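The complex appears here without one of its protein chains, the remainder shown in place.
Read from first to last, the chains carry the letters A and B; within each, the first residue is number 1.
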Amino acid sequence: MQKAAPLTKLILTVFVTIWAIMLQSIPALAILIAAQLLILILSKVSAGIYKGVASLFIFAFLLGGLQYVFSNDIILSVVTALKMTAMTLVFAILLATTRMQDLSAALVTQCRVPYEYAFMLTAALRFIPDLLTESKAIQEAQACRGFSPGGNPITRLTSFMAIIKPLVLKSVSRSETMALSLELRGFGSKKNRTFGSNVALEVRDYAMLALMTAITISLILVRF
Amino acid sequence: MLELKNISFAYKAQSPVINNVSLTIATGEFLAIAGRNGSGKTTLTRLIMALKKPTSGEITLDGKTTKKSGPADMARSIGYVFQNPDRQIFHDTVIAEVAYGPEQLGYSPDKVTEMVNQALTATGLTELASAYPATLSRGQKQRLAIASALAMEPKMLILDEPTSGQDNIERNQLMKLLADLNKQGLAILLITHDMELLAAYATRVIVMDHGTNAYDGTPATLFKNTAQLKKWGLTEPTAMNISQNLEDLGIVPTTSITDLSNHLIDMMGRSTHAKSSAAY
Partner (left out) sequence: MTAITIDQFSYAYKNNQKVLDNINAVIEEGSFTAVIGPSGAGKTTLCLAIAGAVPHYYGGSLSGNVLVNGMSVRDTTMPDLAQTVGTVLQDYETQLVTMTVEEEVAFSLENIGLDRGQIATCVKEALAKVGLTGFERKEVSALSGGQRQRLVIASVLAANPKILVLDEPTSALDPEGTESIYQLLSDLNKQYSITIVVVEHETAKILPYADQFILINGGKCLQSGYPAKVLTYMWKHKIYTEAIPPLWQLKLTLEDKTGFQFADWKNEDDAASELRKLIQKEASISA
């Protein structure tokens, strides 16, 4: 799957979503999910992805349970949960098998998304681990000052606020430095931006796209 | 006061970050930890502070195990000053910041005020008591972090590379402060890459190398072993390098530039004197 062009995978994402909406039977949806899991396994993704996938399943299960509580319709609940799983799983495939640089190159050059938006996506993903590290460091600093979690909800809330403030200050100064360094590296210059990654479609991609279209058409024919 | 017995720590069993370290730290010591980045210096102090729990081994404080203690418990005895002062400042004024620790420990308001005032006096921050911490210079922020730790009346202060990114004026001020606090009986544990500073202030050095305490002794003995120094990624102070190089000419090895220059002046003075008397 890593070898497929990012655009192919983006289109796959759209198609799988359509299929998940169209399919109504439990076995059909189960096959779709199984196929996606197979793709993940064949792509040899890292262990961390499976953790994410597991949490997707749990989330879908809870959603199905909630549906059952309100509708009392077991079939409908299972179908909803399966649809939910099928739709989200494809995003896991997309993100696990595509490098961010390729994805943003595909979004900008082939899907005509403005570069600034595509960059925002990558920058945000880059930001998250830093924020987590930072908030952990602040919590540790607090612990070294005699703070121990616990106590009544109000003291817990105030202590949480104490973490938020330095975190926000730090994030703001970090994003300012980032803006400066982006300018220093020629970001936003008037010249046409190019991309270092090759995201062009190859024979393999056209074959996959043809297959996806065929599946969709046959689904439509079966349904109507 | 503090004892580490066969301490190991690992994220992955195959590659321990700290490998079977045993050492004791006595009351009032001025101890420096040196070694490469990634050799385990910071991890060792984090284990002492209970920010991390050892995979095996035991740490005791005044003879009592710290197995069940968290960082908040350790904070009563040990103050920890992080490398980046921005991460440990949470409040809007210097005085509120320093008061946070003693308040968390549950002291009475009067006692808190007393503790805060003492800490501010010790660090020379009394006049900045109502200042907004973000507007302080880096050196002042560092002092604030020290004051915040001191306010909890610890017996030991751990500082992780406190002089990095500071100029030499700030550095000298900070070291003078630490030396003063040490004289008053506070144990100092300093992580540093600065060998000049280590030679001038520390009475004991621990060198960390691949997670073990490869050296534990005085700075003077440490710097005599040139081959080992290189292996541990350390350099000699300038005076030591030159004086050892000239040892065969009768120069006494020293880490102090003043001692070395006095000795050299003495030698040259003697020979110029001999030269002028020979002319007669």
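Keep in mind that, in the parts below, contacts are C-beta pairs under 8 Å (C-beta built on N, C-alpha and C of every residue); 3 or more make two chains touch, one makes a residue touch a chain.
Predicted model only: the values in this text are computed from it and were never measured.
Of the chains on view, those touched by the hidden chain across the whole complex are A, B. Here one chain is not drawn; of B:P109, B:G124 or B:G165, the residue touching it is B:G165.
Residues of chain B in contact with the chain left out of this view: 35-38, 137-139, 164-172, 193, 195-196, 233-235, 237-239, 241-242, 245-246, 249, 257, 260-261, 264-265, 267-272, 274-275, 278. As for the chain not pictured, it touches chain A at residues 99-101, 122-123, 125-126, 129, 174, 177-178, 180-198.
Please note the rule applied: only the chains that are shown with their structure count from here on.
A straight line joining the Cα centres of chain A and chain B is 45 Å long.
Interface residues of chain B, counted against chain A in their complex, comprise 49, 51, 70-76, 79-80, 82, 84, 86-91, 100-102, 104-105, 134, 148-149, 152. For chain A in complex with chain B, the residues that touch the partner chain are 134, 137-138, 140-148, 162-163, 165-166, 169-170.
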